[in-house]
Every structure is written in C-alpha cells, then in structure tokens.
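Only one protein chain is missing; all other protein chains are in place.
Up next, chain A:
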Amino acid sequence: MTSVQKHYLTLFNDNSIIPESVLESEHPYLSIVSHNIGTSPFWLSNSLIENGLIGTASAINKDLSPRSTQDTNVVFISFLNNEDFYVSNSKKSGIDLSINSNFKFIDLFSDLFSNRLKDPKNASRDVETMFDEVKKIIHDCQHKKRIVFIESPEFLLSSTNLTPNQLVKHLFEINKFCNLLVVISAQDSPQFVNTMAYEHSDPSFKITDFLLKLYHRSNININMQPLPTGRAKDITGCLTVTKGSRPFEIPGLRVYEKEYMYHIGKELGIDIYMR
C-alpha cells in the first residue's frame, strides 16, 4: 500500500507563511481567507497568529524557526467569537495568547448589539464610532510591525443598514495602520455570494459587492472548502492559495499558488497533502 506524502503549508516562494519582508514593508497588504460551511478556518487563523507573533506555525509547518526578536503586534477583531474561544484553544498549539503582550483581542461580538449598535436599522454612525475605536487601538500598538485579523465583518452588512462601500472604506482605513490585514469571511454560494442579486438593500447583494471590491484590492487569497464529492473520513477539505489582483511590491517575493488537501484530527493535528 502506498502512503501519501505529507507536506508543510507555505504561502510564498521563500517557504514562509508571513514573510518578514511583508512586515518590514511600508506598503499595507491585504489577504482574504474565505471558507464555506463545514470548513471553519479556526486552525489556519490560529497558525497565522502564531506565525505572526513568534515566527513558527507548529500545526502546519514544522520547518519554520522562531524569530530572534518578537517585535510584531497581532490584533484580532471578531464579530463572531469572544476572546476565550481563541485563547483557550491556542494553548493546544503551545502558545498562550492570554499572557502574550504582543497579542490584542478586540471583542466586537459580546456587546455588539447591547452596547455598540443599539439600533441596527440606523447603525452607520455607531459603526463609524466603533471602527474609530478599533483604529485607535491598532495605532497605539507598541511595535511598528502589525498584523490585523478581522473575522466576519460581512455580518455587519446582513444585520445592519451599513452599505458595502462604508464597510470597505473602514477596512481600508484599518489596513493603513498595519502591514497586513487578513479578512476572514464566509463565502458560501448562493447564500452569501450571489452574483444574481441586484437589489441594493438585499443583504446578499451587499455581501457580494463587499467581497468583490475586497478581491480587487487583495494581495493573496486563501480559500477553504469541503470536497465537492461530500464528506470523507480522511480528508476535511481543500485549501487553495492564489495571488490577489494586486502584486506584492517586494522584489523576488511571489505567492506560491497551490492547491492542498487537509485533514484535521480529533486532537487538532493537521495533515496537509499536495493536490
């Protein structure tokens, strides 16, 4: 019986996940991590956080060595989960986010509708105030190298009267304060992405419009989806890495465009295979 060779996940041609050159660059970069039902990107975002903070990614690439200096701030903004969800699960990958001073979690889930956006039908101004606070936190970060993750921002489009242009504007402003902005978004079709929706007030149209505009600005895209043939015991899903519409303005650096298959075990052990 032949055994399939496992691989380590790399996103760039220098065998890195988040290259040092990206963090040292003056240009802000944008990445989109999209997922479907059944393929939550929790494990990937955990690995990206670990890579951003200390340089390793123990779950997906054991070749990476820790950085000599830990001078990168990672800010995680979530509309779907609280801090406890990420902190408690990060311990399994050997990094305790609760005591890491370079990690900041901005919880926009717990008091979103009880405190921040009390009137979802008329939320534009409150959303602006909320993002101003976020920008200030990012701006006040100790280090100049900054990576910002934002999870499920499209939730604002479906639950409030916010327009896609307003949300895109806020995200681009956040991007100016960091080296890399990673937008984590659901992309099920036709539920979230429906190119046949034309009604401007339709949340499907708003989310489609938002994502399309984001894709026109991104530098690297990672997509995760289940197997088209359905559930398999030894494969969780497919992970596709593609370059975005904007190239990286770093000489010699290019996105390693590949398609992988991956499997998540019960103890969060991740096996990656080249497709």
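Couple of notes before you dig in:
In this text, a contact is a pair of C-beta atoms (placed from the backbone, for glycine too) under 8 Å apart; a residue touches a chain by one contact, two chains touch by 3 or more; residues count from 1.
Note that in this section contacts and distances are computed from a predicted model.
Entry comment: the absent subunit's protein name, as recorded by UniProt, is "Elongator complex protein 4", drawn from "Elongator complex protein 4", "Superoxide dismutase", "Dolichol-phosphate mannosyltransferase subunit 3" or "Vacuolar fusion protein MON1 homolog".
For the chain missing from the display, the contacting residue among A:152, A:166, A:179 or A:219 is A:152, taking the whole complex into account.
Residue A:186 is the one among A:74, A:127, A:168 or A:186 that touches the chain missing from this view. In the full complex, the hidden chain is touched by chain A at residues 37-44, 80-82, 84-85, 89, 109-114, 117-118, 120-121, 152, 155, 158-161, 186, 188, 190-192, 194, 203-204, 207, 226, 230-231, 236-237, 264, 266, 268.
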